[in-house]
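Worksheet for the structure shown next.
For this depiction, one protein chain was excluded, whereas all remaining protein chains were kept in their positions.
The chains carry the letters A and B, assigned in the order they are written, with residues numbered from 1 in each.
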Amino acid sequence: MSRRLRMAILGPALLGLGALFGWAIAGLPAFGDYRGPYGFVLNRLVVPLRHTTNVVMGTTFDVRGVDTMGEEFILYAAVVGVTLLLRDETAGQRAEQRTRRFGSDAVRLIGVLMVGGGILVGLWLVAFGYVTPGGGFQGGVVLAGAILLLYLAGNHRDYRPFRSERLLDPLESLGAGGYVIIGLAALASGSAFLTNLFGPGVAGKLLSGGSIPVLNWTSAIAVTCAMLLLFAEFLETYVVPLAPEDSGS
Amino acid sequence: MLLATLVPLQAVAFGLVALGAPLVVLTRDPLRQAIVNGIYGVSLVCLFVVLEAPDPALSMLVVSGIGYPLVILAAIARVRGHERTSDEEDR
Partner (left out) sequence: MSYLPYAVAAWICLVGIAGIATSKNLIHLAVCLTVTQSSSYVLLLSIGYVKHGVAPIFVGTKLGTPAVDPVVQALTLTDVVVSVAVIALILALALDAHRLSKTVDPDGLADVKG
């Protein structure tokens, strides 16, 4: 299809789609006038039943647990796809010999401090995800970002384990598979797939939510490893910072 | 009292997002676009916060702050790296 033809089709198509959107919007309840029953039901029931004060997390990992499993496997499949596409290329490409070590100790010091802070914030987001805003998905990205700061701060040797596929691949699978295993554990105990196990605990405390914390941690592991794997695959071929001079220091 | 003040904030946040989207699309240079996309992400975070959605706001914050830029920048770097090596081979 030529570019001009595509532009000619685009205009009317957008107009038509816009008209359809207008038609659809006219049938929606006005903004702020939410009618669906599920939101109200969940806001009433999740805290008494599951003792997770963050109803969103209670929904993600319990009420909508099977769907979240699907999301985790989208993540998994996407990471596998990236790995297959880029890892093959990695082997054949010549490594770019380039060291980018920051001379300044201050940069490195601040970087290391930020790594510590970032990991702490990430762990806190994961751990208290079902009490206050946060959770495995957000915390996982923060953890991966904090670990990546090691790379940016110039400590390539310390970062090396976090880009090794031998370490990350099993952990990623553990995160995605652990979710299913907890679901199957519920099945083995005689109830439906992903039924909440363990007691509900005390609302507003870390020990609450039954299997929600466990699912939360498995997804945190899955997301952290997925992000690290993505970064590793993308960064690997272009910048290989381990030049000989690096080994001496 | 606090809730009454939310409506103008929401209007502003919606306006910012509606303005940010075309800016991201119209920035044709990927490197500049990565930055504009980050700003658009922050405007989405503001919108989510005033829509009483702290969890999606957090996840948008970490994604537009860490996830998108890294992946996009790495892809740009690799495309440019390829171009540089193929230029050298041509010479």
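Simple rule for what comes next: contacts are C-beta pairs under 8 Å (C-beta built on N, C-alpha and C of every residue); 3 or more make two chains touch, one makes a residue touch a chain.
All values reported here derive from a predicted model rather than from experimental measurement.
K.L.:
Which one touches the absent chain: A:P12, A:G32 or A:G190?
P.N.:
In the complete complex, the chain left out is touched by residue A:G32.
K.L.:
Tell me which stretches of subunit B touch the chain missing from the display.
P.N.:
3, 7, 10-11, 14, 17-18, 21-22, 24-26, 28, 30, 33-34, 37, 40, 44, 47-48, 51-56, 58-60, 62-63, 67-68, 71-72, 75-76, 78-79, 82, 86
K.L.:
I need the residue numbers on subunit A that touch the omitted chain, in ascending order.
P.N.:
3, 6-7, 10, 14, 17-18, 21-22, 25-26, 28, 30-34, 36, 38-39, 42-44, 46-48, 53-60, 64, 68, 71, 74-75, 78-79, 81-82, 85-86, 89, 131-133, 135, 137-138, 140-141, 204, 223, 226-227, 230, 233-234
Simple rule for what comes next: only the chains that are shown with their structure count from here on.
K.L.:
How many Å are there between the centre of subunit A and the centre of subunit B, using C-alpha atoms for each centre?
P.N.:
17
K.L.:
Using the touch definition up top, name the residues of subunit B that touch subunit A in the complex.
P.N.:
54-55, 57-59, 61-63, 65-67, 70-71, 74-75, 77-78, 81
K.L.:
Would you pull the subunit A residues touching subunit B in the complex into a rising list?
P.N.:
Contacts found on subunit A: 54, 56-57, 96, 125, 133-135, 137-138, 141-142, 144-145, 148, 227, 230-231, 234-235, 237-239.
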